[in-house]
Every structure is written in structure tokens, then in C-alpha cells.
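A single protein chain has been omitted; all remaining protein chains appear in their positions.
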Amino acid sequence: MVVRRPVVPFMEEMLGSVHEVLDHGFVRVVDYMGDDTSVVQAARVSRGEGKKSPDEDRALIRYLMRHGHTSPFEMCEIKLHVRLPIFVARQWVRHRTASINEFSGRYSVLSPDFYLPEPGAVGRQSPSMRQGRGEALESAGADSVRAAIGNASEAAYATYQQLLGEGSAETGLARELARAVLTLNYYTEWYWKIDLHNLLHFLDLRLRSDAQLEIREYARVIARIVQGWVPVTFEAFVDYKLDAVSLSKPAVALLRRSLAGESVDWENSGLSESERRELEERLFPPSR
Amino acid sequence: MVVRRPVVPFMEEMLGSVHEVLDHGFVRVVDYMGDDTSVVQAARVSRGEGKKSPDEDRALIRYLMRHGHTSPFEMCEIKLHVRLPIFVARQWVRHRTASINEFSGRYSVLSPDFYLPEPGAVGRQSPSMRQGRGEALESAGADSVRAAIGNASEAAYATYQQLLGEGSAETGLARELARAVLTLNYYTEWYWKIDLHNLLHFLDLRLRSDAQLEIREYARVIARIVQGWVPVTFEAFVDYKLDAVSLSKPAVALLRRSLAGESVDWENSGLSESERRELEERLFPPSR
Amino acid sequence: MVVRRPVVPFMEEMLGSVHEVLDHGFVRVVDYMGDDTSVVQAARVSRGEGKKSPDEDRALIRYLMRHGHTSPFEMCEIKLHVRLPIFVARQWVRHRTASINEFSGRYSVLSPDFYLPEPGAVGRQSPSMRQGRGEALESAGADSVRAAIGNASEAAYATYQQLLGEGSAETGLARELARAVLTLNYYTEWYWKIDLHNLLHFLDLRLRSDAQLEIREYARVIARIVQGWVPVTFEAFVDYKLDAVSLSKPAVALLRRSLAGESVDWENSGLSESERRELEERLFPPSR
Partner (left out) sequence: MVVRRPVVPFMEEMLGSVHEVLDHGFVRVVDYMGDDTSVVQAARVSRGEGKKSPDEDRALIRYLMRHGHTSPFEMCEIKLHVRLPIFVARQWVRHRTASINEFSGRYSVLSPDFYLPEPGAVGRQSPSMRQGRGEALESAGADSVRAAIGNASEAAYATYQQLLGEGSAETGLARELARAVLTLNYYTEWYWKIDLHNLLHFLDLRLRSDAQLEIREYARVIARIVQGWVPVTFEAFVDYKLDAVSLSKPAVALLRRSLAGESVDWENSGLSESERRELEERLFPPSR
């Protein structure tokens, strides 16, 4: 049968494979719609233009990304099957412009899979960032943390099964209530459908170093999929969003003076500390 | 190349054809994602179920529609290229859960096509419904109305061209300003992308008799496309939404008494007039 | 100071009080915008009308509700502070058209409060509804369930504290990771802001008998607040949405024959079982 829709060989290949994430999670491409040319095609409708060369297409995509045009990127869509710990799902679901069908613990019994961080992921509370994770614990500490998490998770599942009355039928508590004793590291799964613009925004937030390590793992896997699906758009996204630096109005003023040859004391510049730190990291790398 | 995504032969056929609407408008399918089985597949993830028989799939879709489950229907997506009068576009755009790339009169010069209603569509102001159109004018009246609309539209376009300074370059007004003298019946066009759930909601509102005739024409064409794309979902939509009747709490009370054999005076029932009229039309057809 | 905005005395009163829900939860009104007249006012702008009598206002609100007009009801807004178990929050958050600021377990340490169902809420798995809860367990069974839930929850919190290293500082695991061992019945809290239209939709779904008992408790409390805030709108909502019955196309056909005096065998009507059951409950109550 003739298929007239845009077909991306990379994605058709993807449809058959599961990308493992963390210890029991995965990302799997279920379906997709459109490709780089769909972005261009939609933008050209706005401009009343016809087809142009690949070079002009690339320049247009980069123009659209740079100037914050969002609707052409909404013209592509992707549907993923994701298996993820509940605490990751709780962060993920805050991206509201997406469609979700999640496994329901009211209908069915959850599987006994839970997330146990690898030793390297067992990090201390960050002293500098209240919501962050610092360096990994030394080996013995990590082992003891992992044992504690493992024991707590297994105990929770044992209680879950007991409440469900598997085997005994004595209790037979409603599934919707029994699941409440499971710990937040148990795995759930869902179908997640989102357009490319909102997916890039998801990646922009979830690839950042201040995102929680576990959701970052998912973002990395998805980023690679997006890169293969819409390579020109993805490159523009990296250049103009992900690796871009935003200079505030006061930072612009300081930088201008610095570029004009004036001596500028960034330490006492009046910029917020976090802003100054980011500028230093990006504009004045230590190697200098 | 192997295409693994759901493919709907009816829709692949559609991708090549333009459906004319009104005098210069059209609807054209640009792309789509998913089919009836995609709805089922997403719902079965929620339930932790695997594949089942076609009969069970159909029953599940009808169950989902009947109980107002919306997310499985969000798992299908369609992209349409639509050409439509501006006053229709102004109603259409109020459906916010959709992505749009519209032809921009800032970038490009609009074409000289405007909507001129057919004689049968030249209706009087409805005496009974403030926002409605009543019976068509008699032939002479319709002719004179059409002439007036045609003259006004052509005069507007002549001014538009004059302002743009085509040929003379003397004036050369900015396109973004010149377009403001065009009348609301000029055609615009856009790419419109929406998920199946929100599309059915669009159809539910825009197929209704109180929707403006012109947008209803578009809704009818789109409804036929949806019927060919996801036939089981569309049938469920007709049965449970489009042709369903909602009985208010007071109407239920009255109906219950009527079914119990009591004599009920619907005229003096306390129901709102419009509600009573709808019930009469649907439950007590005049032929009785 | 003069306050010109619409002020609802009932709501100003509300702002000072906490409504307890479940064992450690609450709902508290933080702020609100608009009242019944705001709905009317917005609708009158659409119609190009000025002020009218209270009776006409009431009739207009009921007309809007009955005909599915949604935008005038979006003109009122409410902000609630809610404390709720995490498994309830996971259902709640699926209502996407709302703004949320939730307590973050990455930043701060969760309190030791968890949800322990009252004996009357400890229900068996429903035999008839896969996602439901049937009758309560007998006293001894409920006690043993409650003990199991209590023990599991307390054990989880003990592990949480151990991982956080309170007191010892030896481990000091990152808060974002430690929280993953808490069970789903621990309480979280958030600010939740939503417009009246979407709030009514929330209530329509969450007051239903097939919603989980725990979220229904929250819905009931919020319903009482809405009733005091916008009494005319709430009454219209009950009459036309909450207590309305939707008749499918086949059900309308059957009912029509029944009302015309024909004998109709509802048992073998071809309606889905759930539809028939609902009709029986609503239209042919057993007392008949």
C-alpha cells in the first residue's frame, strides 16, 4: 500500500525497539507524525510560500527557533510508551500540554518492580542547592542506603500483597486502597503523547543539571530519539535554547562595558549570585 | 521501506484529495496519527490488559465514549489544511486545544477570493433565535443581497490593491495595514492540527443546528473524514454524544412519572422553554 | 479603602477557615475572583446587552449551563490550599487546566502524617466494578487492614528518617532520593487555582459514585464552597450536569416508543448493560 505521509526511516526503526532507562524502566516509540519538513511546510503556509531548497529549509527552522516561533514545531507529534518510577511520574506529569494514559492501580495489580539507585547515584544532600544531590556516598554508605531502600520497598510490596489477599481471599482489600502502601519508587507506565514544541520544552527543563538525576536519564534517551527524528530542529534547539545563555538587562550593561575595554568587577556587579556564577562558567571558563 | 505505524488506507487515499467547501474553500488531510486500535491500545495500558478481540475493542470504545473518558481519544491526531472565510476562522479559532499555522497578511498579499453565499443560504434574521438565520429570502431579495455583498467585497479588494500600490509604488502601504480594509468574507487558510477527542468536541458544537451555516459545512466534510478514519469511534460519538439527549434533573423527574403511567403536563412542567421544545422534538415527535 | 471588585461575604468568611478532610487533610480558600454576576456580565458582553433583572440573570445562567456555553463560567476563579494523600494528588493532577504549586520533597522534609482509612472506608475489592470498592470489611478484618497499613506507613517513615540521617549525619542522603521510600498515603499539599468552568468539570467527575472514595471527600467539601460562592451557577450545574441523565441515540429511540404506549423490553434492548442499568435506576426506580 502506498503511504503518503512523511515517513522517517530512523523512527520506523525505533518503533521496534525498547530503550532501557534506570533499572526497570524504558522508553519505546509507539507512533509519530511529521518530520523536519513538516515544520517548514507549516511555516511556509503562514508566509504564503511554496517549496524551497534544503538549505533554505534549514535556515528557516533556525530562524523560527531563534525567534521563539512555536506553532510550526507543534505540527509534529510523538507518542511514547514509558515505564518509570512513580516519583519520576509525579514530576513528569506537571508538563500539562500532553496526553497521558497511565496504568491504573485501581484496575490492576502493580508489578513488584521498584527503583533501586545504582551506587553511583546514591548522593548526599547537596550543601549548595537545597533541591539537589551532591557527591555520591562512599561505598559502604551507598551499600547501606541501597539495602535500606531495598528492604523498605520489599516490605511495602509484601504488605500490598497481603492486603490484596492473594491466596487467602480473607481480606481482599480493594486494589485502589491497597496500592496506597506501595513506596514511591515502584514503577508505573503510561502512553505519553506530545507535540514537538512542548517536547523540546520538556527536554529544556529536564536535561538541565538542576533536574533530578532520574528524570534526566529519561530526558537523555528521549533527546537521542528526537535527534534522529528531526535532526535539523534538534540542532537548532541545542544552539538556541539548550546551550544558549540568557543575559539579563544588568548583565548586558556590564558585558557591554567589558567589551568596550572597561575593567568590570563581576564579583561586585550587583548581579545575583547564581547569575554571576552561570556567567562565569559560560563566559569566563576557569581554564582561561 | 517497512512502515510499522498504524496505517489507514482510507486516510492514505484522502491525503491526495481536496474536499471543496463553500465557493472557494476546502479541507485537505495533510497527515494523521493512529486509528481506532490506538484508542483501544491506550485504554488497555490503563487497565493493564493485552490485546483482545475486535468485538471487545468495539465494546471498549463505546464504553469509553459513554462514560466520558477522554484521554484515550486524545491518542489520535489529525492535521488538516483548510481554506475558509475570515469570519468562519474567527469562530473556529475559539477551539483552543489545537495547533494553528495561518497564512499571514503581514507577510503576503491575500488572494482576491471572497465568500458569496449561494441564493439558498441568503437567509433572513431568525425571529425566534437571536443568533440565527431563518428562511431564505425570495429570489429577488437574494439576488440583491448577493449583488450588494459582491460589490462591497470587490470594492474592498480594489482599495486593498490601491493601498499596496501594486503597479504604482507611489503609496506602497505596509501589507499589515492595507489588509485592514478587506471584508470579513475574504478567504484565509491554515494548517490545523488537533487530537481526536478535541476534534469530536469541535464536531459536536459545529454540527449543531445553532452553529452558523458556513462553519457547519466544514464540520460536515470533516465528519465524513473522521467516519472513514476511525469508524468505530465515530459511531460511538454519534450514539453517545451527537444524537444523545441530555435530560435535566427536573426533566428526569417528569419523565419518570410519565413512564410510571402518570399524566404529565409538559407544557406547564416548569422546564425552560428550550428544554421542553427539545424534549418534544426528540421524545414526542409530531407524527405520534 | 474602597474595594470595587465583586465581593462575596460567604467567601470572605471562608478565607479564615480550614475544612478538614479525611484524617489529616484539609481544604482552605486562599482567594477567589468573581461571582454569579461575573458569569452574567461576561455573557452580556457577548450579546451586547446591558444590566437586567436578577430573574433574567438566573435564567441566563441556566441557559448557558444547559447549552454547554463554557467561557462565561471561566470568568470566575478560585485558589485553594489543599492537603491530601499522594495517591489522591496523583488523580487530581490529571485535571490539566489548573495551576499548581506543590510542596516539594526535594526542598523540604515531608511531615510524618499518613492517611489511615476509617474502618467504614476499608472496603473489599468490588466484584462488579474492576476499579471499585465494595462493601466494608467486617470489624476484625478492617482492624487488621488498618494495622497493616499503619505499620507499613510508619516503617516507611522510619526508613525515610534514617536515610536523611537526622541526628547522625552519617548517611545524609539527598532528600529527593530519600522520599522515594515513603508510601503513597503520605500527605502532600499544594495551592490549586482553577476557573469555575473547569472546577465544575472536576466536581462532575469526582463527585460521581465511580470516583475513588477519598477524592470524593474532597469534592464534596469543595462543592459546598462552590454552592456558597456562586449559588445560582451551582444549582444550574446540579440540574443540567451533575444530576442530568444522558440518553444515547438508541435509548432515545426506545424511550420514544415507550412513551408512545408501545411495550418495550428494556432487558433485551441492545443497550449496553451499564447504560440500561443507569436508565433503570434513574427512570424506573425499584419503588415503582
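Labels for the chains are A, B and C, by order of writing; each one numbers its residues from 1.
One rule holds for everything that comes next: a contact is a pair of C-beta atoms (placed from the backbone, for glycine too) under 8 Å apart; a residue touches a chain by one contact, two chains touch by 3 or more.
A quick note: this is a predicted structure, and the numbers were derived from the prediction, not measured.
A.B. asks: Of B:Ser71, B:Thr183, B:Ser248 or B:Ser272, which sits in contact with the chain we cannot see?
C.D. replies: B:Thr183
A.B. asks: Given that one chain is not shown, which residue among C:Glu176, C:Asp195, C:Glu217 or C:Glu275 touches it?
C.D. replies: Final answer for the missing-chain contact: C:Asp195.
A.B. asks: Which candidate, B:Val7, B:Ala59, B:Val145 or B:Ala253, sits in contact with the chain we can't see?
C.D. replies: B:Val145
A.B. asks: Looking at C:Met33, C:Leu213 or C:Val264, which makes contact with the chain not pictured?
C.D. replies: Result: among the candidates, C:Met33 touches the missing chain.
A.B. asks: If the hidden chain were put back, which residues of subunit C would touch it?
C.D. replies: On the subunit C side, contact with the omitted chain comes from 1-7, 9, 12, 15-16, 30-34, 38, 41-43, 45-49, 71-72, 74-75, 77, 79, 81, 99-104, 107-109, 189-191, 193, 195.
A.B. asks: Tell me, which residues in subunit B touch the chain that this view leaves out?
C.D. replies: Residues touching the hidden chain, for subunit B, are 85-87, 89-90, 93-94, 96-97, 100, 104-107, 115, 117, 121-126, 130-134, 137, 141, 144-145, 148-149, 151-153, 155-156, 159, 162-164, 170-177, 179-185, 212.
A.B. asks: Could you list which residues of subunit A touch the chain missing from the display?
C.D. replies: These residues touch the chain not displayed: 47, 59, 62-63, 66-68, 94, 130, 205, 210, 238-240, 242-250, 252, 255-256, 258-260, 272, 274-275, 282-285, 288.
One rule holds for everything that comes next: only the chains that are shown with their structure count from here on.
A.B. asks: Give a one-word verdict, same or different, on whether subunit A and subunit C use largely identical residue numbers at their interface, taking over half shared as same.
C.D. replies: Mostly the same residues.
A.B. asks: For which pair of chains is the number of C-beta contacts greatest?
C.D. replies: Ranked by C-beta contact count, first place goes to A-C.
A.B. asks: Distance from the CA centroid of subunit B to that of subunit C, rounded to the nearest Å?
C.D. replies: Those two chain centres are 31 Å apart.
A.B. asks: Round to the nearest whole Å and give the separation of the Cα centres of subunit A and subunit C.
C.D. replies: One centre to the other, that is 30 Å.
A.B. asks: Multi-chain contacts only, two chains or more: what residues does subunit C have there?
C.D. replies: Each of 130 in subunit C touches at least two other chains.
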